[in-house]
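Some notes on the structure that comes next.
One protein chain omitted, others in place.
The block that comes next holds chain A.
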Amino acid sequence: MSLNKLTISAARDALAKGDLTSVELTEACLGEIEGAGALNAFVHKTPEIALEQAKAADARIKSGDAPAMCGIPLGIKDLFATKGVATQAASHILEGFKPEYESTVTQNLWDAGAVMLGKLNMDEFAMGSSNESACYGPVVNPWKVDDRQLTPGGSSGGSAAAVAADLCLAATGTDTGGSIRQPAAFTGIVGIKPTYGRVSRWGVVAFASSLDQAGPMTKSVRDAAIMLGTMCSHDPKDSTSTEIAVPDFEAMLTGDIRGKKIGIPKEYRLEGMPAEIEKLWENGIAMLKDAGAEIVDISLPQTKYALPAYYVVAPAEASSNLARYDGVRYGHRAKLAAGEGITDMYEKTRAEGFGAEVQRRVMIGTYVLSAGFYDAYYNRARKVRALIKRDFEQVFAQGIDAILTPATPSSAFGLGEMADADPVAMYLNDVFTVTVNLAGLPGISVPCGLDAKGLPLGLQLIGRPWEEGELLNHAYVLEQAAGFAAKPKKWW
């Protein structure tokens, strides 16, 4: 087997035994990346840094002091600030930006000895569900069933494609409304969004601060457990990062969920849901039941309002966060004509630097926060958000341990197919995932099958706050039972 196809856990074990070096592993990945230009996943490659880190990792492994992530080659979403390496959130407005600092999440990974292969494509400022809003052009899903090019999903589409195509062992993603879980489902990999506050947001380009969380995108649930453990930490530099112990998530993968209560929310049974998604969900329910879990029908009555509430709250926060891109401190500045002043500079810079979807969301956010509309839209949405969170609190109070839902309303669609659709139609991609961000809960997408076309489909498990270990264990059971082993056929 080619080394780049290894999981983190298999590579870790082989590295520890001395069967393999990180340099060999890293070179295998760098070679694959070179041959995968057609996927457009890696947008800033860092082979020199990678090989230097790999050599250091090999020395560390030899000395016997090696954490699990030591020597593991990763792709990093372009949203994470990486010192001295281009970081532009897939936006023209951050063209040329090379941070003077490192995000806490990536620093945690490098401290554990992980290796950076490069930066990964994404939707501009993480706003999108198809990776088509990137200034680098869209990522292409390695899964292909006819002559169409498919989306890998978004916003962490580069991360999903890179992991599914074995260009790296795993990748970082971020999730504001489903940006880890939807692309994971579209590419047949695992992606977890932890509880809000579990992972530091410091150094991650902000989209919607009360919703953003980073998480790992991996080839297996075990890998997600390993990598998440390294990404988590209490960070004084993020005031919402919570001071709570990080358990050994991998040790919690016992495969035993006997007696656990799995909630099946009736509101997620959407009208017009494809029969294949319905079937997948039924299969997932049967698998957890076979494993000894108790299946309980539950109700989350406000589910229907999650999407409109999200599309008020997220743009509102984005309009405020993105105010910093003004052409003064970093990135793009528009050329000014004689006599033009500072307001012209702001307006021209932002018109040139932001793509259409980002402009749309900034303006919607500006509108819902503006005088006279703040109460009608923003405050109302925050109240609905409180009710959505209460729905979850009530079912967890009834003793529910985890909730099983589909991850996405369909399998991957073709690039360009949504180009003429209403922006709201694209937003529907997040229908099963946004509730989790609004309530701050952990959620994981697990590949569970192929549709009739041969494209991967995922199921989502939602856990209690701070119970990522339990959640991963449920996901592990689902993964073992589903036995999803399909890989995209290499065409690139």
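Basically, a contact is a pair of C-beta atoms (placed from the backbone, for glycine too) under 8 Å apart; a residue touches a chain by one contact, two chains touch by 3 or more; residues count from 1.
In the analysis below, contacts and distances are computed from a predicted model.
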- Out of "Aspartyl/glutamyl-tRNA(Asn/Gln) amidotransferase subunit C", "Phosphate transport system ATP-binding protein", "Cytochrome C" or "Branched-chain amino acid ABC transporter permease", flag the one the UniProt entry gives for the chain missing from this complex. "Aspartyl/glutamyl-tRNA(Asn/Gln) amidotransferase subunit C"
- Item | Among A:15, A:70, A:199 or A:362, the residue in touch with the chain that has been omitted | A:362
- Out of A:207, A:377 or A:432, only one touches the absent chain, namely A:377
- Which of A:207, A:354, A:413 or A:432 touches the missing chain? It is A:354
- Touch rule applied to chain A and the missing chain gives residues 96-100, 195-197, 210, 236, 239-240, 242, 302, 304-305, 307-309, 311-312, 319, 323, 326-333, 336, 340-348, 350-351, 354, 359-360, 362-368, 370, 377, 379-387, 389, 422-424, 427, 439-440, 465
